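Of the protein chains in this complex, all but one are displayed in their positions.
Letters A and B name the chains as they come in the text, with residue numbers starting at 1 for each one.
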Amino acid sequence: MTNVLELRGITKRFPGVIANENVDVTLREGKILALLGENGAGKTTLMNILYGLYKPDEGHIAVRGKQVEIHGPNDAIAQGIGMVHQHFMLVPVMTVTENVMLGIEPTKNGIILDKEKVAQRIREISDQYGLEVDPHAYIKDLPVGIQQRVEIIKVLYRQADILILDEPTAVLTPQEVEGLFKIIDTLIKSGKSIIFITHKLKEVLAVADDITVLRLGKVVGSIDPKEATSQKLASMMVGRDVSLVVEKGKAKPGEPVLVVDGLAVRDERQNLTVRGVSFEVRKGEVLGVAGVQGNGQTELVYALTGLLPIEGGTIRLLNEPIRHTSPREILERGVAHIPEDRQRHGLILTFPIHDNMMLCTYYKNPFARGITLQEKPIFNNAEELVKQFDVRTPNIYVNAGTLSGGNQQKVIVAREFSRPIELLIASQPTRGLDVGSIEYIHKQIIKKRDEGSGVLVVSSELDEILALSDRIAVMYKGQIMDIVDANKTSKEQLGLLMAGVHPTDAKNTK
Amino acid sequence: MTTTTMELSTSAEKRKRISYGMTLLVAGLLIYLLFGLTTQAGVSTTFGLNLAGSQAIEVSDLVVPAQLTVNLMAAIAAFAGAYQLAKGIRSTGWLIGILAVTFVIAFLTWAAQDKSFNLTGMLGSSLVRATPIALAALCGVISERSAVINIGIEGIMLMSAQTAVVTATVSGNLYVGLIAAILVGALVAAFHAYLVIRFKVDQVVSGVAINIFGTGFTSFISSRFLQKATDALNNSGTFPIISIPGLSKIPILGPVLFENNIVIYLMILLVVVMHIMLFYTPWGLRTRAVGEHPKAADTLGINVYLVRYVNVILGGMIAGLGGAYFTIGSVGRFDEIMTAGKGFIGLAAMIFGKWNPIGAFTSSLIFGFADSLQVKLQILRVPIPSEFLLMAPYIVTMIILTGVVGRAIPPAADGQPYEK
Partner (left out) sequence: MSETATPSQTKTGNRSSLAQELLVPVLAVVTGLIIGAIVIVASGANVFDAYGALFTGSFGSPIRLIEGLQVYFSTGETKELLRAIYPFTESLVTATPYIFAGLSVALGFRAGLFNIGAEGQFFIGALCSAFVGYSVKGLPMIIHLPLAILAGALGGALWGMIPGYLKAKFGAHEVVNTIMMNWIAFRLSDWLLNGPMKASGFRPVTPNVLPTAELPRFFDDPLRFNLGFFLALLVAYLVYWFLFKTTTGFEIRSVGANPDAAKYAGMSIVKNLVLVMALAGGLAGMAGSAQVLGVDHWVGQGFSAGYGFDAIALALLGKSHPFGVVLSALLFGFLRSGATNMQSRAGIPIDIISIIQGLVIVFIAAPAIIRWFYRIRSIKTEETVLTRGWGK
């Protein structure tokens, strides 16, 4: 069996960090290589080098035994390398056909685009690999699962036989993941070779023929999946033994803190994205909101925190209604909010840490007296929180933008936890973080629960939801499919709910 | 749960329906109060349909009874409003159209009561006055479709205008002036592109710098050289009117559309060509992809920077043509700051036209109409100070930007530098 792709001694340095150091990777023909590593291990950098988006400082690439120079995506495509990016590279306002043909456009008479020819080719590819899609649909109207198919079609249209799938399961329901694995199977059978990038251990064990583990930019080792276990892979990936479960005691739910009834919310584009949602969060419990991203979770949180107006229904926080209530008033009533996008909402990256530490309370004693800011209390507060929450920073005067993702998230957690809170809303609290930071933030969230706060965790990572929640609400197309007890549910059940199928219905139809 | 959804959508619809209906009702009332009551009974308004010196076949002028027409317009607006309140037409475009048409007709009938008003001449001058605005708007469309904001159109047009007249005067050939103007437009736009693509300079700041530089530079040249030697440097004459054989004989349409100079024909041609290019060719597909999602384009091997350079420079050439209009296409000499904000009005037209060539052109026509209207009204001695009429295009621009007449969504990456 031949090696279809070899990366040898790849080194890539960025100012201040070595993203890849002397990395060797081998892909056998017709096989699936899993590239495993946690966030920030250098997987994506490596693949961007392979795809010509970055230039390596050292090392070389060989395709089918021949050393090649890849200076850009065009070279990669010419070598038969195709990439399905983690964040889909699709233009939302264009059709499937337009997205697929972009870059190699056939024309009639040399000027006018020949869309029908491409649509025909898309239908052929669809039939051959079981990738069903309407060539004339607009991307923005398609669910993420279908968008991923379009990404794969794009690659196949360019006749790639080496496919790189970068975290392809991140946005899929468990059932959609199954579907993807079937597609991968078909691809392998028709002679393609695949690099599968992920940080999810179970997926690796399910599909891979070979496993290569990356940590801190270096190859830790390669392992045969037959000999691998989750525990072993985890310790290779993180470099120490990790507990895969969050230790937490039984919840002692008390009074309801938050009662939501029939809530409807429009997003910024005036689409009705939350359509009649009802639930409650009690003191001392964690309610997890699961769902594939883009099913109204973001807007739900925005409405709860006053960032979007309420279109219909009611929200009651500690028995007081929230309606046309400003974000400030909601904060003052004891809501802490770890926002989904920490760089967009959570921090002002160009402000120093000490200012970010008082971002929500700058107008209050002791940070302000009258209208003037008081520097000393501001600095003291930041110094204390940095110590208490173990934020790794040279000092409190550097800008928040200079911190790593994990430390930025810690700044937000420190700030939000530093005031008395009745309700904690944590949206995607560990997205893009390394395992150490994830563990730390999970512990802090459980600690808040045990102190008697109500906690609402929104996450598209099912593992995170299962690890933290006492009860789980599953959102689909702006509605809550069901609320289940975390101890009495399974991934499969949640997956069906996430796909909009009620398990009881599913049984009935069978 | 589904019932909630439906109720919600109907309540929003209802609110919209009521607000549009009320607006039309109020407009009807206003037309009656403002114009209907102040129009003398028994007089008529004459709308001239022929243009002196035109090749078009003569038709008889349109004579309407003034008061009746005004009141009819008031009634139409009010009826449309009432119908909207009761049944709901829902098409926003139609409602705004009815509003605008009834108001404008009523206003013109009122303003020209007992007098004659040349409608054909007015439409013709609307197109002429829309030309620099449309060219500025097309420049905006082509650059912003590739996500580069060019707010320096005003400065580019000034420099091109000056270059055009000087080169045309010196060479004695207007076409040399035209080409020079387009080249200067390309050059300045290339500089803008270089700053914002290579150095990632804030696009608005770069545009403002170009405006300040352009204003200063042309005024400098003007007061140092042109004013002292007007005949040798700043007196080019203008492009002749070209009558399209046959077509120019059509009444009304002929003099409006087919008796113009080359700049105006080029502008109309550009609108059509750009529309086809943008939506039906590989270049357009790539441009739109670069404007919406540059990273996606990049991963497919499209050179994002190259697309942006090309588009910004093409845009600059179009703005250069717009600059040439001001001098060799219109008055034959350069005056300081003669563009008078047309570049910015062009940007407003681009936004109102939703970044589409045809939309931008149509919006420019509205501005051109407003512009030529104020000139006509001065001639008719309407008792409104001319300064206030001159403000109209600026106020219209501001109203359009508020988005109350339809929200325009720019290309997703508009204004953002692209980092690999």
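One rule holds in what follows: a contact is a pair of C-beta atoms (placed from the backbone, for glycine too) under 8 Å apart; a residue touches a chain by one contact, two chains touch by 3 or more.
Since this is a predicted model, take the numbers as computed values, not measurements.
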Touching the left-out chain: which of A:Lys226, A:Arg240, A:His324 or A:Arg344?
-> A:Arg344
Which of A:Ile139, A:Ile194 or A:Cys360 touches the chain that is not shown?
-> A:Cys360
May I ask you to list the residues on chain B that touch the chain which is not drawn?
-> 149, 151, 195, 199-206, 208-217, 219-221, 223-225, 340-341, 344, 347-348, 351, 385, 387-388, 390-391, 394-395, 397-398, 401-404, 410, 414-416
Which chain A residues would touch the chain omitted from the figure, given the whole complex?
-> 15, 305, 307, 326-332, 337, 339, 344-352, 355, 359-360, 362-363, 368, 371-373, 375, 379, 395, 397-399
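Definition applied: only the chains that are shown with their structure count from here on.
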Go ahead and note the Å separation of the Cα centroids belonging to chain A and chain B.
-> 45
Contact footprint of chain A on chain B as seen in their complex | 1-2, 4-5, 7-9, 280-282, 285-286, 288-289, 292-293, 295-302, 412, 420
Parts of chain A lying in touch with chain B, wherever the complex brings them together = 51, 53, 72-74, 77, 83, 85, 89-94, 98-99, 101-105, 107, 111-113, 154, 262, 264, 272, 275-276, 311-313, 479
